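Before we start, here is the structure in question, set down as structure tokens.
Excluded from the complex is one protein chain; the other protein chains are retained at their positions.
All chains are identified by letter, namely A, B, C, D and E, in their written order; residue positions are counted from 1 within each chain.
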Amino acid sequence: MLKAKTTRSGERKHNQSRPVKMETGVNLWAEGSVLIETGSTRVICTASVEDKLPPFLRNSGRGWVTGEYSMLPRSTDVRTPREAARGKQGGRTMEIQRLIGRSLRSVVKMEDLGERTIVIDCDVIQADGGTRTASVTGGFVALCLALHRLREEGKLDEIPLKDYLAAVSVGIVGGKAMLDLDFREDSNADTDMNVVMTGSGKYVEVQGTAEENPFGKKELEELLSLAAKGIKELVREQKKVLPETFSIKA
Amino acid sequence: MLKAKTTRSGERKHNQSRPVKMETGVNLWAEGSVLIETGSTRVICTASVEDKLPPFLRNSGRGWVTGEYSMLPRSTDVRTPREAARGKQGGRTMEIQRLIGRSLRSVVKMEDLGERTIVIDCDVIQADGGTRTASVTGGFVALCLALHRLREEGKLDEIPLKDYLAAVSVGIVGGKAMLDLDFREDSNADTDMNVVMTGSGKYVEVQGTAEENPFGKKELEELLSLAAKGIKELVREQKKVLPETFSIKA
Amino acid sequence: MLKAKTTRSGERKHNQSRPVKMETGVNLWAEGSVLIETGSTRVICTASVEDKLPPFLRNSGRGWVTGEYSMLPRSTDVRTPREAARGKQGGRTMEIQRLIGRSLRSVVKMEDLGERTIVIDCDVIQADGGTRTASVTGGFVALCLALHRLREEGKLDEIPLKDYLAAVSVGIVGGKAMLDLDFREDSNADTDMNVVMTGSGKYVEVQGTAEENPFGKKELEELLSLAAKGIKELVREQKKVLPETFSIKA
Amino acid sequence: MLKAKTTRSGERKHNQSRPVKMETGVNLWAEGSVLIETGSTRVICTASVEDKLPPFLRNSGRGWVTGEYSMLPRSTDVRTPREAARGKQGGRTMEIQRLIGRSLRSVVKMEDLGERTIVIDCDVIQADGGTRTASVTGGFVALCLALHRLREEGKLDEIPLKDYLAAVSVGIVGGKAMLDLDFREDSNADTDMNVVMTGSGKYVEVQGTAEENPFGKKELEELLSLAAKGIKELVREQKKVLPETFSIKA
Amino acid sequence: MLKAKTTRSGERKHNQSRPVKMETGVNLWAEGSVLIETGSTRVICTASVEDKLPPFLRNSGRGWVTGEYSMLPRSTDVRTPREAARGKQGGRTMEIQRLIGRSLRSVVKMEDLGERTIVIDCDVIQADGGTRTASVTGGFVALCLALHRLREEGKLDEIPLKDYLAAVSVGIVGGKAMLDLDFREDSNADTDMNVVMTGSGKYVEVQGTAEENPFGKKELEELLSLAAKGIKELVREQKKVLPETFSIKA
Partner (left out) sequence: MLKAKTTRSGERKHNQSRPVKMETGVNLWAEGSVLIETGSTRVICTASVEDKLPPFLRNSGRGWVTGEYSMLPRSTDVRTPREAARGKQGGRTMEIQRLIGRSLRSVVKMEDLGERTIVIDCDVIQADGGTRTASVTGGFVALCLALHRLREEGKLDEIPLKDYLAAVSVGIVGGKAMLDLDFREDSNADTDMNVVMTGSGKYVEVQGTAEENPFGKKELEELLSLAAKGIKELVREQKKVLPETFSIKA
């Protein structure tokens, strides 16, 4: 196992995110798509619009948004066997895709989406920590692109979103609160927290876990403050890659 | 669906937990067992000591603690089909049992446990909100009882625990922060948070989710403060049902 | 393994059942529920009324009754892995739940039940032999309670039952026919038989198995005679816990 | 559905079995094999000798015998989907293969079999009632042939069997006890019973089920008496097709 | 493992098929059935007519033909575990049943079949090489018989087939191209090829695989030429066992 280092790789400061890059339109077929890279982590997020609804919403006049998540077998340091070959999705995958779907739904006006489902697929091409938060951040962009396209095609009057949305991981490594952990830092973290926030700075998900050492109130506040900074920057990046004519009315 | 009510059932105040009851020794076979009731929620928690380890820990000299969770089909208002009949455990089950195992492990000194696994089974007999937090609180008691027994039998020198541990749910219902939500309150909550803390008041897990409305910093603080109060009370109850000769050296 | 003893535990005679206890109304949600205890064996039986039918009965004007069975992992001496985690129900579980459903159906007037399904869930909380027969005996009580409630609510005119129903295990242990085997006796039995009978003393199921030594006609008769005695007593106990206004017209 | 007829097909009397035919050596590879036909029911039974044991018997010095059962999709009137395609074996299949294995084991001297497993595969080529009893009867012959071969090869000193074994179904159709039900009779039976007996007339399995009408003691005795007659005849047929040099020392 | 021999068993020449035998009407229930034997390979093929269609063809006015394939556990030299017990069909099975269905569909006029599905089940009773090609050859006969019966019953005006169809395996063993490999030859083949052709000599499937040594154009041509010869003979045999009044109008 890698040793804990409090000095970050690449001369990065404790409150500094890794460089983020979002390339849209990476998929020929999907209604919305983006390749998000944060450091060495790379996730392809696609949004698929389907004219059907899960059973519990049929004839409700409302829409639905759901997320799916998977890692390519060799996206990780050591090859991970395929879940399809093992015959079931693991607990971690389920937990993550539930988080993605729930987070995205929190900013969607379902009653304005129409009777359709938007499926956000987040496929990790290369993993180096923070794949679930990159999936939320990239997945939101894919969702925006699909909604934009529906509006361009006249299928929606307005973009049915309440706010922007992004996510970041924070953690305590070697006793120090840090923003946007990479794999090596994450493996050595005492505490690991994933935070999903809206563009206006409200919390959507706060998931903090003490792997080794329970943490106090002060550390919690430091972590949340770092997360807020990181998410603000991510939302700024999201806006840069969205179409000029795209906007959200709160 | 049930309507939101800001008045709680049974004249309970917003910062008041439901009555909690823990009956130990409810299982003839298990090394530790407890039936925990919080209001109408009832969970049987058993601790099973097994002289084997998961593959990644073999010959490590360390022990392991893991949790499993399930609901009886009619523990819920409407009958839920069995996961065994459907052929797989759902995402919610997986998420919860990962939470239980992770939480319990955070207070165990694995290197002092010896090469054995303790499996904590949490089976919900009747559900009325807060089943996962009751599972952590009751599961910790079952774990203590099993460790106590191992020490009585001379298989352990000390209780290999760092601290007490309990969990509670809090949430914002009708705009108001509330402690220990029951099913009706939970169904109407804007925000739902599960908190796991140690006896000395440190966080082990903080899992907050905005189902409908993202929440701000002030609300987060109110929720965490209610949770701390509730957990303090739960740890007091845990101590009452543990053997007199049981104690944890931090 | 435990050694065979022809002297029974607790000074019980060969033709004497273990004490049986049935507590009704143990579940907040179910239309009928009972906790049945026979010695140390404990099973929670719930009856759930659902306004739907299996495909082969749709629009038939008839109802349906089905049974499900499961053991909590630590209901047994050595912890048994969850079937949900293994991804399928084992042969023993399937065999038992088929027996429960078939037995209960034999005394139900399906054409008078209306187009609804009653699911009897039998969850073994603690096992010490005779869990399948306790499930039938307790499951029948849960069924009666649900039917009683449907009649109270005006959804049924009559209780659509033909007779009472209970079950018991008998076996040959150490050469001697015995009533109501506990786990230790069952493990040492040469022959093991489960018998389901009606209140009027007719057979519904007779399932005898020679584990080690095939048995003769005389032994079969002794076993059936013991079973008849035990079942008569069980039906008497069932009647005690059913509502006063409950009755079955043959 | 077919109507009940108390007159049997083919002028068969109520206490008369269908013609039985056993052809041995039908499989090029198996250590023992037989095609058993009872009326239109046809089952291929093969015995495979494997030099391995299930985990719970390793290094026990004992052997093991197990049974498997399956129906070809179109062995039935209406095509039944393959269990392999559905991804699991159904409850009926599990119940039947447990019966086959248990029955065969009851006459095997496991301590004399050596550390090997004999797998008896019973594959129903065409079904017309009584497939499980034909599987036991034919499976026993396949087992004998495999044991005979092991002895011929010098791998066994004696045939490690305690007795002969066969099975037959009986039932009450139109109020009348009948031997060896075909599919049409079985579909109309009030009571259906499968009986497995040894060559010396002892019971190994008695499995009676009242599908519609619970049955009394007198009917039970009639059924058992018919079964004894049928099994006696089957054992006579088994002996005819076994090698001349084959014999069982009780 | 068996050693390669360039001399074939039973004095068979390199361009000579094993004796083929087809017995029709071997199943009481199926609309068409045949037992095909090529050497020691034996496959039961049944055709089941179902008045339903896969979802993508509903209300299309067209029919469908599909194939399924399975091997009995002891059809092989060493017993193969059941796919139903393992909970899934293996890749080889899937590959073969896709081949069977695709091949048969290539000669069916789906628009003349009516809105029905014909399922061709190919169950290998004994395997000695060439089971997939025997399945195609026998499956085609079963299909013809079912179509013939539908026409006899007035449900079809014409036999909706475009041509005859059969399949054979060829391969290069010990440097020599050979027709209709048995198991021993197949195990030692450098190249193995399965060819499906129509009665008029057109290719439907050509599946050649170099297990050890890639092959050249000349060898490919030799193999295809041998296959053509073998298939011609097989079609001649098929015609012999089909009803006199059966014919295909191209």
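Structural remarks
Keep this in mind: a residue touches a chain if its C-beta (ideal position, glycine included) is under 8 Å from a C-beta of that chain, and two chains touch if they have at least 3 such contacts.
Predicted model only: the values in this text are computed from it and were never measured.
In terms of the touch definition stated at the top, the absent chain reaches A, E within the entire complex. Of the candidate positions A:Gly87, A:Gly175, A:Gly216 or A:Pro243, contact with the unshown chain belongs to A:Gly87.
Screening A:Leu57, A:Leu72 or A:Met110 for touch with the missing chain picks out A:Leu72. Although one chain is not displayed, subunit E still touches it through residues 88, 90-92, 94-95, 97-98, 102, 106-107, 163, 193, 197-198, 200-212, 214-217, 220, 224.
Touching residues on subunit A toward the chain that is not drawn are 27-30, 33, 40, 44, 46, 48, 50, 68, 70, 72-77, 79, 82-85, 87-89, 93, 119, 121, 123, 125-126, 128.
Here, only the chains that are shown with their structure count from here on.
Rounded to whole angstrom units, the spacing between the C-alpha centres of subunit D and subunit E is 33.
Subunit B and subunit D, compared by their mean Cα positions, are separated by 51 Å. Listed for subunit A are residues 87-88, each touching two or more other chains.
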